[in-house]
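Here's the structure we're looking at; comments come further down.
Of the protein chains in this complex, all but one are displayed in their positions.
Letters A, B and C name the chains as they come in the text, with residue numbers starting at 1 for each one.
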């Protein structure tokens, strides 16, 4: 199982008046992390979108928050594919700061064309994501 | 069961280059909707935070996306309490545009003090949230 | 001179750990306010973008901050056109809470086509924005 690792510095803009990172921002981090994951296996998301018109629409997103994240901390996000088919893929994430678990997340995606209609991922990308025939 | 309804106009800032609302923003809408819910039962969240030092920390968040939301649409969010105890509460959400379901969400929260340590919700708020003894 | 007025409730997501609204969010409010302005003179921005391929690209943005804005406050934004030509327009904004001035802003825009190249605003929209020949 391939696992990628992303490092994200918490931005001031991401905090809220509770003094911690606002909960919706973890989903922004997951997006950064899954693009890094794709890049790490040789799939340039930007290219797939621009050249092949394949969008990765989010069908489901989930996060379990363990510890608050603080401004200026460096969050490391471990990302892996927990499921992959030609029509949908599922990413799992673990977010850490200094070895302590901040949060765990999961996102489920379906491949769509530019009109946001479901489609199969073109064959040429299958191997990169470990999709079997 | 009490259900509140919030109306949110989609902001340009909330869209992304896919031409639809970026997925993390649904969680911002849920936050607006649950504050509206609280207000509708007489619980001013801002007051609870400022006067009693009670924060509603998010422990878990989930969203299932059905249809993309578009710029300038008016989204209506129906919100209700699906679970309520003195230590945690759970909100459920249904988001609609023109009668069609956009998304369904759920958030689980624990009550915390200003140091972000779990606490029981003060008794005076129990009735408002339908928490039994 | 036509002046529109928008009312915006401060979102929790818009605050930062200083306990006030994060400074970049005022520009999001200006965007909401200028879309309201356009609507109030009969120009549906969304339509102009979708049907005529006219985008209102921001060329310059400025904000002077007077008082911090707080969570859950209702901000009213007064908006007017301080300059309007077929190639560029300038909006001015005044943001208030309970009669006190929060901030003043200004944005300058150029009309662009879908390829982000400058263009003249189609004639049919001129009267709405008070653009003379």
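We take it that a residue touches a chain if its C-beta (ideal position, glycine included) is under 8 Å from a C-beta of that chain, and two chains touch if they have at least 3 such contacts.
This is a predicted model, so every value here is computed, not measured.
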Residue of A:51, A:72, A:115 or A:132 in touch with the missing chain, whole complex considered: A:72
Selected from C:63, C:95 or C:129 as touching the chain missing from the view: C:63
Residue in contact with the excluded chain [from A:13, A:43, A:88 or A:131]: A:13
Options C:3, C:18 or C:44, residue touching the unrepresented chain: C:18
Footprint left on chain C by the chain that the document does not show: 18, 20, 23-25, 27-28, 31, 55, 57-65, 68, 116
Contact footprint on chain A, counting only the chain that is left out: 9, 11-13, 28, 31-32, 35, 45-46, 71-72
Residues from chain B at the interface with the omitted partner, ascending: 12-13, 15-20, 22, 24, 71
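By definition in this document, only the chains that are shown with their structure count from here on.
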Chain centre separation (chain A, chain C; CA means) in Å: 33
Distance from the mean Cα position of chain B to that of chain A, given in whole angstrom: 23
Multi-chain contact sites of chain B, meaning residues that touch two or more partners: 28, 31
